[in-house]
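Data block below; observations after.
One protein chain omitted, others in place.
We call the chains A and B, going by the order they appear; numbering starts again at 1 in every chain.
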Amino acid sequence: MPEAVAAAISSPHQASSRRLLRGEALVGLLLNLPAGIAYGLMLLLPSLATILLAFTDYELGAMEWGWIGAANFEEMLEDRGFAIALRNTIIYVGFVTPISILLGLGAALLIEAGMRGRALFRAVFFLPVVSLTVAMAAAWQYLLHPTIGPLNAFLRQLGVISPPYWLSSSDWVLFSLGAIGVWENIGYNMVLFLAGLSAIPRELYQAAEVDGTKSWLDRFRLVTWPMLGPTTLFVLTITMIRSIRVFDTVAVLTQGGPNKASEVLLHTMYKEGFTFLRLGYSAAITLVFLLMVLGLVWLQTKALDKRVHYG
Amino acid sequence: MHGLSIQSVSRHFGEVRALDNVSLDVAAGEFVALVGPSGCGKSTLMRIVAGIETADDGRISINSRDITALRAAERNVAMVFQNYALYPHLTVRENIAVPLAMRRLSALERLPLLGRIKPGFSQKRAAIAEDVGKSAQALGLGALLDRKPGQLSGGQRQRVALARAIVRHPDAFLMDEPLSNLDAALRVQTRREIVDIHRRVGAATLYVTHDQSEALTMADRVAVMQAGQLLQVSSPEAIYHDPQDIRVATFIGSPRINVLAAEADAAGFIHIAGQPSGLQAAPGPVSLAIRPENLRLASSGIACRADGFEFLGESLLLHARHGATKEALIIRLAPEAPRPHAGELIHLSFEAKHVLVFDRHGKRVALRNHIAQHQEMTLA
Partner (left out) sequence: MAERRAKGLLADAPRLLLLGAFAILLLMPYIWMISASVKPLDELFRASLNLWPERFHGLENYGKVFSQIPVFGYLWNGIVVCAGILFFQLLFAVPAAYALAKLRFPGRDFAFGLVMLGLLVPPHVPALPLYVAFSKLGLLNTYAALVLPFTISVFAIFLFRQFFKALPDELVHAARLDGIGELEIVWRVILPNAWPAATAFAIFSVVAHWNDLFWPLIVIEGQSRATPALGVLYFRSDEAGDDFATLMAAAVIMTLPLVLAFLFAQRRFVEGIATTGLKG
C-alpha cells in the first residue's frame, strides 16, 4: 500500500521530468540543425568529395572521367613543378616561422617592458594584420621594384651598383616573399605573446627578484620563457599553418615565377584546378596540403602532452 | 642593531598615503606580526622591506647595514608570498634550489650545458643539493622533491615556499599572508609549524596578516596598522588588554569590544548618558571600552534591553542595547547562565580595572581614581 502511494506520487513527477528531458533533447537537436546542414553541405560533403576526386582524372567540362587509383599521386612524384612547389613552401615556412616569432616576441617584450607608447607601438606592429593583403602586396611591389623602387634607389645611393631584382630574380624572389610574410605575421604573433605575457603572475617576478635574480636575462630564463611555453608552442603551430597557406602574395606578385622559383603548394593547386581545370590532380595536391596541416597539429598535441603543460 | 630596522618609511600612491612615517624594529630571532584591515598598507611595507617596491622616504637596514638602495637580489631577505609564487615548470627540488643557484653560481655556470664543463662546478652543485635536501627534510618534503607544484596540495605548496625561503639562511624572513589560501583546519595546524620553523631559523621575521588570531597566537610582538600608520607595537597580551588607541581596541578582539560614549565633567568625573559612573579622568568627552567578557549581569548598573543570544558552545553571547543611547553591547556569559528574554530590562556592571578610557582623539587616558581600581562599578 505505501508503495502504491509512493508510485502514485512519484510517477507524474517522473513523467514530467522525462518530458522535460525529451524537450531539452529536442531543443538541443533543433538548435544544431541549421549548423549541421551547413556543415554537411559546405564542409563535410565537399571535403569528402575532394578525397574521392583525388583518385579520378576528372576535368571540368570533360564528358567522361574515371577512377584512376593513385595515378595522380604517382604523377605528383614525377612532377618537377610540384616538387619545386613543395620545396619552396617548406623553405618559406622555415623562413617565416622562426623570424616572425622571434621578432614578434621581441616586440612584445619591448612593449611590455615599459609604460610609454604601449598602445601606439602595438597598433603600428599590428597594422599589417588588418591591411588588405592584396593592396599591401601592390605596395611591396612598388617598394621592391628593381628600377623605380625606393629600396633599390636607397641601395644605389649606398653604392650598391646593381641591386637585386627582388621579385623577378629566381635567386631572390623566395626571400622577398618570405620577408613580406614575416612582415605580415609579426603583429599577429606579437599580440598573442602580449596576451601570454600579461597572464604571467606578477608575483613570480617578485619571487625571482627576492630569490636573487640580478639581470633581466636571469628573470627571462627563470620566469618569462618557461611561463610563455604554451603560448610559444601555440604561436609556433599557428604561424606554420598560416604560412603554409601562402597564396595571396604569390598570386599577386609573382604567380609562381620566374621559372617556378616562387611556386608554392596552394598556388599550384589553384593553377592546376582553376586554370588548367585538372580537378583530380588539384584535389590530390589539396590532400597533400591537408596532410601537412594535420601533421603540424599532431606534432603540437604531442608536444603539448609532453613538455609545456604545467597543470 | 641586530635584526631588521624600518625607519620613518613613507609611500604615496598619487594622493593616497599608503605608508605614513612608519618605524618598526624587529630584533634578530624575533617574530613580529603586522596586522591590519586589508588596504592598510601592511603589504606595501613588506614589499618595501623585500626590495620589490620602493619607499618615497625613510631607511631600511638589516644588522645595521643600510639596504635602502639595494635591489631585492642583494638584500638576503626571504619572502613567502600569499599564493606561494612557486615556479610551475620547476620541480620542488629545483624550486628550492633557485635562491642558492642564483647566489652561488655565476651566470656561466647556470647555463644548461656550458656550466658543466667549468671546474669546481660539481662541488658547488653537490653543496646546493645538500642544502636543498636539509631544508626539504626540515619541512617534511623529502618524498615530494621530484614533483611539480601543479601536483601538490595547497598545504604542500605552502611548505615548498617556506623551504625555498629558509634554504639560504636569510637575515630577515618576510611572510605575506601565507595561510590565507589554506582551509581553516590546516591553517591552525600550520601556524604552529611556522612558529617552529621561525625558532629554528632564528631570523628576524615580519609576518603580515589581516587575521588577528594569527597575529596574537604566533607573534612575539604584534604591530597594528591602520590607514598607513602604525598604531601600536606590543606583546599580544598588551595589545589585547592594554591598547593605547581606540582603533587598536576595536580592531583586536572578537566579538568587538563594547564602546560607550561618555563625558567627564570639570572635576573629571565620568558620566554615562548622564549617570555618574564613579570613574574619574581628564575633563571632556571620552569613550569607555569594555571587553564583552568583562561585563556581567547585575541587579543594578547600566540599564539595557536584552536583544538576543548567540550560543558559541564554550560561552554565550548576549546582545543588548543601552537603554538611553541605544548603543549596541555584547556580553560574554557562561553557556549555562540564565537567559533574559528579549526586551527584558537588564543591568550590567564591570570592574574599574577592566575599563579602558580614550579621549576624543581616540588616545588612551589614565583613570585618576586609583583607589577605585578593584571596586565593582555599579552606577548608582
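The definition used in the following text is that contacts are C-beta pairs under 8 Å (C-beta built on N, C-alpha and C of every residue); 3 or more make two chains touch, one makes a residue touch a chain.
Note that the coordinates shown come from a computational prediction; the quantities given were computed from them, not determined experimentally.
> Of the listed residues A:70, A:160, A:217 or A:297, which contacts the missing chain in the full complex?
Looking across A:70, A:160, A:217 or A:297, the contact with the absent chain belongs to A:297.
> Could I get the residues of subunit A that touch the absent chain, sorted low to high?
21, 23-32, 34-36, 38-39, 42-47, 49-50, 53, 60, 103, 106-107, 110-111, 113-117, 119, 121-136, 138-140, 142-143, 145, 147-150, 152-154, 157, 183, 186-188, 191-192, 194-196, 202, 205-206, 209, 219, 231, 234, 238, 241, 245, 247-248, 251-252, 266, 269-270, 273-274, 279, 282-283, 286, 289-290, 293-294, 297
In this text, only the chains that are shown with their structure count from here on.
> Averaging only over C-alpha atoms, locate the centres of subunit A and subunit B and give their separation in whole Å.
54
> Report the residues of subunit A in contact with subunit B in the complex, numbered from low to high.
Of all residues in subunit A, those touching subunit B are 201, 203-204, 206-215, 217-218, 221-223, 226-227, 229, 310-311.
> Touching subunit A in the complex: which residues of subunit B?
The touching residues are 47, 50-52, 71-74, 77-79, 81-83, 85-90, 98-99, 102-103, 107, 110, 148-151, 164, 168.
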